[in-house]
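Only one protein chain is missing from this complex, and each of the others stays in its spot.
Chains: A, B, C and D, in written order; residue numbering restarts at 1 for each.
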Amino acid sequence: MKIGIADTTFARANMGAAAADEIRRHTSIRIERYTVPGLKDLPVACKKLIEERGCDLVMALGMPGGAEKDKVCAHEASQGLQLAMLMTNRHIIEVFVHEDEAKDDKELAWLLEQRTREHAVNAVKLLLYPKELERDAGTGQRQGFSDVGPARQ
Amino acid sequence: MKIGIADTTFARANMGAAAADEIRRHTSIRIERYTVPGLKDLPVACKKLIEERGCDLVMALGMPGGAEKDKVCAHEASQGLQLAMLMTNRHIIEVFVHEDEAKDDKELAWLLEQRTREHAVNAVKLLLYPKELERDAGTGQRQGFSDVGPARQ
Amino acid sequence: MKIGIADTTFARANMGAAAADEIRRHTSIRIERYTVPGLKDLPVACKKLIEERGCDLVMALGMPGGAEKDKVCAHEASQGLQLAMLMTNRHIIEVFVHEDEAKDDKELAWLLEQRTREHAVNAVKLLLYPKELERDAGTGQRQGFSDVGPARQ
Amino acid sequence: MKIGIADTTFARANMGAAAADEIRRHTSIRIERYTVPGLKDLPVACKKLIEERGCDLVMALGMPGGAEKDKVCAHEASQGLQLAMLMTNRHIIEVFVHEDEAKDDKELAWLLEQRTREHAVNAVKLLLYPKELERDAGTGQRQGFSDVGPARQ
Partner (left out) sequence: MKIGIADTTFARANMGAAAADEIRRHTSIRIERYTVPGLKDLPVACKKLIEERGCDLVMALGMPGGAEKDKVCAHEASQGLQLAMLMTNRHIIEVFVHEDEAKDDKELAWLLEQRTREHAVNAVKLLLYPKELERDAGTGQRQGFSDVGPARQ
C-alpha cells in the first residue's frame, strides 16, 4: 500500500514534508510525493499519483490566498478533486488552509502544519483503521483549531 | 438488497446511528456503514458503498458549518453526490443539516436526528415502496420541520 | 416511444399529473412516472427513466423554495440534469417553478400547472414535431407567463 | 464536412437564420439546424448534432434574460457546453447575447445578429482556416461591439 502526497510551491509552508513526517509516525506505509505550482494543478497530480504511481489514497495539500479570485480558484480545485475521487474510487484528503484563516504569519505557519498533521492521521485511519472513524461519528471533530464536540452534551 | 449509510466525524450528532435505527424499524434490509472525516469525503464513500460493497441505495449524512467557507464546501459535496448518482444509476439521499438552521445546540441535536429519520423513511420508500411517493406527489412534504402542504387547499 | 415524467413530493402541486394530462391531449405516446422526495433526486431518476425504463425524453418537474439554500439546491439539480442529458444523448425538459416567482399561493398553484403544461407541449414537439420549433426560432416564447415576442417588431 | 446550428425559441431574434446566412457567404459547407425551447436544451442538442447528425463543429446560439435566475441558467448551459465539447473533442462556439447588454430592443436586435455573424466567421476559420486565427492571437478581438486591440500599441 502507498499514500500519495501532492503539494504546491505556492503555499507558504512545506505541507508535504509535514504530512510525510506525520504519516511515518503512525505507519511504515510507502509515500509518493508530487509537487506542483498551484492549487489547480493538484487534481490531475492526485489522479496521476493514483493511476500512474499506484497510490491507494492521496493527500492534496494547498493554501488558497485571501483574495476573491483565490476563493474561486480553490473552489475549482475542490471540484476537480471531487471528480478525481469519483473517477478512481479512491479517497483524496483535501487539506486547504485559507491564508485569511490566520491572524498573522506565525499563526499561519502553525495552522498549515497542524491541520496537515491532523488530516494525515485521518488519512491513515481511512486506509488502515476505518473502525476508529466510525467510533467518532458525529462527535464534532475539527482539524487545526479545537474540536467542537457533539451538540447534545 | 442493502442500504449504505455514510456519515462524518465532523457532524455534531450520530446521524448514522439514527438512520440505521430508523431503517430497522421499517425493514430488515442489510445496512453498511462508512464514516469519513468531513462532507467532501462523502461522495466517494457513497460510490464505494455502491460499487465495492453492493449497496442499492445510500444515505449521505452531513452537517455543514455556518461560515461562508462551509457553504461552498457543502455545495462541492452536493455536486459530487450528483455525479456519484449519475455514474452509478443509484439514488443517494442527501441529508444535510446546516448548523445555522437551528437556533441553539438543543434544536440542532433534535433537527440532526429528526431530518435523518424522515429521510430514512424516504430511502425505504424509494427502494421498496415507490408507489407511496407517487401518491404524495406535489403535496409539499418537508423533512425535519413541518410539512407545508399543497398551494391549492 | 415513451416519455418519462419525474416529479417530487416537495412541490406544492401535482406537476406530474398535469404533465401527463397535457401530453395525452396531444399524443397517445406511453408515459412512465417516477416520484422522488426532492429536486436533487430528480437527475438520477431521469437517467433511470431513460436507461432502465426506455424513455426517449423526460420531463423533470420541481419547485425550488424561496430561500438562498433552495437556490443552491436548484442549481445543483440543474447541473445534474445537464450531465444526465449529456451522458444519455436524450432531452430532459427542466420545468422548475421557483416558489418566489408567484405573489401568493393561488398564483403559485396556477403557475405550477401552466408552465408544466406549456413545457409538456414543447416536449411533444421536440420528440415528434421538431420542425414546429424551428419555425418559432427567435420569437421570444415563454412558458407560464406571457410570450415576449421578437425584439424587432 | 458539416456545421451544426442550435438555437432557441426563447431568443428574440432568429440567430440561427443569421448564422446560416453568414456561413453560406464564406463556404458551401453543409449546415444542420436544431431549434430547442431554451438555453438549457442547447448542450444536448449540440452533442446530438455532433454524434447523431455528423457535425464537425456546432454553433450554440442563445439569449439569456436579464434577471438573476437567467444568469444562473446561462451559467448552467455554458457548463453543459464545456462538457459536451470535452466529451466529443469538437468545438462548440457559444454565442450568448445577454438581454441586458443592449440599451433597447433595437440595439438588442442588432447585437443578436451582429455577434452571431462575427462568431459564424470564427466558426468557419476554426474549421477551415486555423492559421488566420493564429495570426490574430492576442490582438484584442471582440464579437458584436468594437474590437479593443492589443494593450501595447
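The rule is simple: contacts are C-beta pairs under 8 Å (C-beta built on N, C-alpha and C of every residue); 3 or more make two chains touch, one makes a residue touch a chain.
Bear in mind the structure is a predicted one, so any value in this text is a computation, not a measurement.
Across the complete structure, the visible chains that the omitted chain touches are A, D. Among D:R12, D:K48 or D:H119, only D:H119 touches the chain left out of the display. Set against the missing chain, the residues A:N14, A:N89 or A:Q114 yield one that touches it, A:N14. From the set D:I5, D:A18, D:A45 or D:M85, the residue in touch with the chain omitted from the display is D:M85, counting the whole complex. Listed by residue number, the positions of subunit D touching the unshown chain are 71, 75, 78-79, 81-83, 85-86, 89-94, 98, 119, 122, 126, 130, 133-134, 136-143, 148-153. Interface residues of subunit A with the unshown chain, by the touch rule above, are 7-17, 33-37, 40-41, 43-45, 47-48, 51-52, 69, 72-73, 76-77, 79-80, 83-84, 87, 105-106, 108-109, 112.
Everything below uses one rule, namely that only the chains that are shown with their structure count from here on.
In this structure subunit B contacts its sequence twin subunit C using mostly different residue numbers, the overlap staying below half. Averaged C-alpha coordinates put the centre of subunit A at 25 Å from the centre of subunit B. Each chain gets one centre point, the mean of its Cα atoms, and the points for subunit A and subunit C are 40 Å apart.
Touching two or more other chains at once are residues 79, 83 of subunit B. If you sketch which chains touch which, the chains link end to end in a single open path, with no loop closing it.
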